[in-house]
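With one protein chain withheld, the remaining protein chains of the complex are depicted in position.
In this document, chain identifiers A, B and C correspond to the written order of the chains, with residue numbering beginning at 1 in each.
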Amino acid sequence: MLYRESGQFKTSYAADQQLFPILQDRIGVLTLLAVALVAVPLLASDYWLTAILIPFLVFALAALGLNILTGYAGQLSLGTAAFMAVGAFAAYNFQLRIPGIPILVSFALGGLTSAAVGVLFGLPSLRIKGFYLAVATLAAQFFIPWLLVKVSWFSNNSSSGVITAQPVEILGFVFDTPVRKYLFVLVVVAVMALAAKNMVRSAIGRAWMAVRDMDVAAEVIGIRIMQTKLIAFAVSSFYCGVAGALYAYAYLGSVEPDGFNLDLSFRILFMIIIGGVGSIMGSFLGAAFITLLPIFLDIVLTDGAIWLGLNLPSGTTSMAQLVVFGALIIFFLIVEPLGLARLWQIAKEKLRLWPFPH
Amino acid sequence: MQFFFEVLIGGLLAGVMYSLVALGFVLIYKASGVFNFAQGAMVFLAALTFVGLQEKFGLPLWGAFPLTLGVMVLLGIGIERVVLRPLVNQPQITLFMATIGLAFFLEGVAQLVWGTEVRRLDLGLQDEPIESVMERFNLLISKFDLVAALVAGLLVAVLAVFFNKTRIGRALRAVADDHQAALAVGIPLKQIWAIVWSVAGFVALVAGLLWGARNGVQFALTFVALKALPVLILGGFESVLGAIVGGLIIGASEKLAEVYLPSLMSDFLLKHYDISINLAGIEGWFAYMLALVFLLVRPEGLFGERHIDRV
Amino acid sequence: MSTQTGPAVAGPEETFPRLLLAHAQSRGDRTAIREKDLGIWLSWTWKQVADEVRAIACGLSALGFRRGQTVAIIGDNRPRLYWTMMAVQALGGIAVPLYQDAIASEMLFVLENAEIEIAVVEDQEQVDKMLEILPKYPRLRHIIYDDPRGMRNYPDQVLLAFEALQTSGREYDKSHPTHFQTEVDKGRGDDIAVMLYTSGTTGNPKGVCQTHSALIAVSRGDIAFDGFSADDEILSYLPMAWVGDHLFSYAQALVAGFCVNCPESSETVMTDLREIGPTYYFAPPRVFENLLTQVMIRMEDAAPFKRRLFHHFMGVARRCGAALLDGRGASVSAGDRFNYWLGNLLVYGPLRNVLGMSRIRVAYTGGAAIGPDLFDFYRSIGINLKQLYGQTETAVYVCKQPSGEVKLDTVGKPLPGVQIRIADNGEVQVRTPGMLKEYYKRPDATAESISPDGWFLTGDAGYFDEDGHLKIIDRAKDVGRLDSGTLFAPQYIENKLKFFPHIKEAVAFGHGRDRCCVFINIDLGSVGNWAERRGIAYSGYTDLAQKDEVYALVKECVESVNADLAKDPQLGGSQIHRFLVLHKELDADDGELTRTRKVRRGFIAERYQQLVDALYGGATHCEIEAQVKFEDGRTGMIRADVKIREARTFPAETAQRKAA
Partner (left out) sequence: MEHEHNTGRRIGGTFLSVENISLAFGGVKALTDISFDVREHEIRAIIGPNGAGKSSMLNCINGVYRPQQGTIRFDGQAFQQMDPHKAASMGIARTFQNIALFKGMSVLDNMMTGRSLKMHTNLFLQALYVGPNRREELEHRQKVEHIIDFLQIESVRKTPVGRLPYGVQKRVELGRALAAEPRLLLLDEPMAGMNIEEKQDMCRFILDVNDEFGTTIVLIEHDMGVVMDVSDRVVVLDYGKKIGDGTPAEVRANQAVIDAYLGVAH
């Protein structure tokens, strides 16, 4: 309905293959970016920025990383948090040990370190598939935080491996207030999301999906399975690594290895299941959903209890969260395995064909 | 040397417990091709329900057991209905993720109903050394562990008979081999699945009682299930025997590694690199790393069958 | 004899090649033509087109093509084929587009008749037909093909690839640099530009010769009439051999300088239409009808809410859409105007968009009668759909409905420069700038169609209504009179009946009788559906046809036609008094319909004499036995008791007037 595409025709492949071929989409995305860059910093409170928007963006980036691996390349991982930890600790150490290194460079190096570790744990994927691979990534999930705790060198000899992120400073500009941190995260995430979108619409993205959908056919057509999977692990871990660094530098400020636990990995997995496996946008939708849901639940349960005059035992909210998450995962897998992104896509199709149903 | 045996036996006995949990996995995997990540949650739920019933209604052991079993059977049937049936013919990985969701759901429900505190579970067994063994071999072997091992052994034997001798068991194996064919010859797939999930619930209950009695009934029980993963990778997903052997191997090697490896490694590092680190806590990841290495060498597991990808 | 004359337009001494060169000169970088190929809209500017045409023309010269000769052009709407027309005309030759779906033997006639030596064709399919013809028609010297696919191993004596033609043309151009311009300069306005073959109902097709001046004059007239400009876009998807396409996608495009868009393939026309969103569109009624059917079917699948929304706003549109479109907004209440605005936002706008019609300023239909529901539908959702009237022989330049003065029943007012008179037998005769020069090599036919005093005899019967709009009612030879002398136009009545979805065929009787009566064939699908929804059980067509409920249904339709007829000053007297629903479906296999599904009135009247007699004899039913051919070829008898019913008639509004 909102889409009026008649008269939008393409006279070149460049126009046909552009990022958003439909005019209305381009307008929509630009509007969204304008809101995120201008309106949000002007209007949002510090609570919104620090407790909701920044974690949302950081998790979206991590989910994006996992989605590249799981959604696009079809390799299940339960070790997302571990790769985030690698990114965070590596970035910390690069900052710490190489004087004068620009923060963005150490983020990139952190991502690269994470990518290297990712490739290492991705090696078994050459021989095994499906949930067998989940075990390999679980090994990373349990091993890496342990290592980071035990080898205190990683945390500059702090107790129990806690690190405190150095201030984020680029060309003398310090990103210290919530608004500034938010903008920093927003720019990093937007750029990386764009890069991800570009990858999935290029040869590597097609190779990932080919390996995911039908590996024998992919091999026969000349796609190197091994290379493709390892690149997926590398790119995915890079994204998770940078997300980990942002998690430490822009969100929490100080983190400990045990914070990057299996629970966090699961949360990110849930984001892509609910948001949409194999969709860049799904990563964002899922991250938003999983970030907002606990807040929403908390409000509903707390206010509901007050309203009903009940005295809820402590921990009810977090237990309710488990129940709701679990139920939602099952619900989505049964009803819409491709998640919110697919729902959005269906809605978009409907809008494009409106008033026709199909 | 004596200490080594003590560690080894302790590990093997713990391994029996892993086997017990892994058994639940194997059952479900064989019948429905689902890797049930929620098995740990089921163990937790079973133990918690058992303790909860005991506490709340003051039920005796023999009273709480059948009631809990009833709950677990209903749960099994419910899972088949609500989760499995709509997801039939979906990729394995989807089913796997669904069971992750299920795990969260069950953990949440269990704690919402019974609260979050750690409970003590008393089966009337003491976790004390068996004196006769102590005297004769000078080995410290817990009475509790031994009983647990015996129970586990018994359970395995019963299941083996169930699988090989009964009609349902044979049907189950047929289902595991080929869903379509099983349907074609008139095996009621849905009922079979409900039965299997119920049996898995029963196994979870037994495992939950034993683990709960030893470590207290708490959320950490769910992690036991995670340990079952490497067990299965070693033993093969489709082999009951594999689950047992895998469990023993993991249990024993984990304990041995925990006791010997850190000091060895620390010494090594100290001697050659002058680095002083305390590497305790290997238990947390050792089993996975072992499984990982194993996967690279023999992906089908010790007792699994090698599948040829037909094109 | 009445004559109506519009303002005149002058036909200047111009040719299409000169127009092309003028565009290339004055606005060379604007897009002239696009073709969807390999997934995108490849575009050519006027300058590029001029270059291509020059190369083709020189290539043809190199092949020995000379002034006055003919070139056959066969294929779907492809830029290269349009360019070939321009090139042929640049050399003073005559372009002869052929229907691309004709079979080889049909093409053979045209090739022979037009003495064609060079054929420019689209692809292997057409080449195969040419090669099939070749042994019987060795005069064909060259077959030039656009798409080489599948022809790698074809013998190459007569075949020439389009690229090769252009390459040799460019070389020829180098050695004869002034040749092209000289040839263009030699062109005269009254040179024959194109020969369009019309397939008469009987006999061989005739080549209608149209001159540059005539086509350019009518294009000018059309452009002025609807205000077309160089900014318009058109999708050319109708056969190039058809006068309409030639006029819209070629003549008008070259005169106005607007952009012509060629679809990717016949399957993708709808998608391509949607992508381009033309501002100017022509389609025969059946295309609009198919579209509407699709719209309705697709809406049936919509969720209840959406369906209700759709029907609600379609109701609003029916009430006031056409009035708002015609600028008669003052007569519409503010509430309805708001409703329509909302509907435009929620339904009409999106609907136009998905149909690819959101940019349409003017859409035309013609060539056949269009149903009121159909016509109203498009107009009510804001598409300025109008009707026009004309023939190949008149370059479709006779009547058009002016924007804001659109009436369903008429084909509009005479165009500027057109004179129309109605002969005593009711035949419409015209003088138009678009008059054909002659039928090629058919002086007999030319003399038959053009009166000695220079009027083209259309063969259609019609008259002017009080607003000066021409109303076409039937073929002149079919129009009869009742006893009373009232005009009786059977096809007009039949068409009106057939616009109801429940009625599949109708046969009207009345010539030389006291009143009009009809046979009806119900539409088994539509009425069957209707019956099922009402729980009426039936065993087959014959059973269903004789149900009282069905008769009641048909009666409603008949009476609504009567009400309509009553408003007509000329035909008000020919209302339907009695009708019956035939016990069997009229069938071409039984000789009751022609192969193109037109009713053979005479044959049917003879065959069912019994029923006709009963209709006029006042009986309420009639037993009949009829022979039918079954699908497997066997014949059998159907026996039935056919009911006959009276229909209400209405007093004619205007006093009957003897047609002048």
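One rule holds for everything that comes next: a residue touches a chain if its C-beta (ideal position, glycine included) is under 8 Å from a C-beta of that chain, and two chains touch if they have at least 3 such contacts.
If you're wondering where the values come from, they're calculated on a predicted model, not measured in any experiment.
Here the missing chain is touched by one residue of C:T198, C:T268, C:S526 or C:T542, and it is C:T268.
Among the residues C:N153, C:S539 or C:T635, only C:N153 touches the chain that is left out of the figure. From the options A:D213, A:D263 or A:D303, the residue with contact to the unseen chain in the full assembly is A:D213.
Residue A:A203 is the one among A:L37, A:A203 or A:A347 that touches the chain not shown.
Panel shows subunit C; residues 37-39, 149-150, 152-155, 264-265, 267-268, 271 of it touch the chain omitted from the view.
Summarising the interface, subunit A meets the missing chain with residues 13-14, 16-17, 19, 195-196, 198-199, 201-207, 209-210, 212-214, 216-224, 231, 235, 278.
What we mean here is this: only the chains that are shown with their structure count from here on.
Contacts between chains trace an open chain of neighbours here, each touching only the next in line. Counting C-beta pairs in contact across A-B and across A-C shows that the higher total falls to A-B. Distance from the subunit B centre to the subunit C centre is 77 Å, each centre being the mean of its Cα atoms. For the pair subunit A and subunit B, the distance between C-alpha centroids works out to 32 Å. Here the spacing of subunit A and subunit C, counted between their Cα centres, is 58 Å. In subunit B, no residue reaches two or more other chains under the touch definition. Those residues of subunit A that touch subunit C in the complex are listed here as 1, 3-13, 15-16, 353-358. In the complex of the two chains, the subunit C residues touching subunit A come out as 34, 39-43, 274-277, 295, 298-299, 301-303, 306, 309-310, 346-347, 349-354, 356-359.
Of all residues in subunit A, only 74, 76, 123-124, 127-128, 130-132, 134-136, 138-139, 142-143, 146, 149-152, 216, 262, 266, 269-270, 273, 313, 315-316, 319-330, 333-334, 337 touch subunit B in the complex they form.
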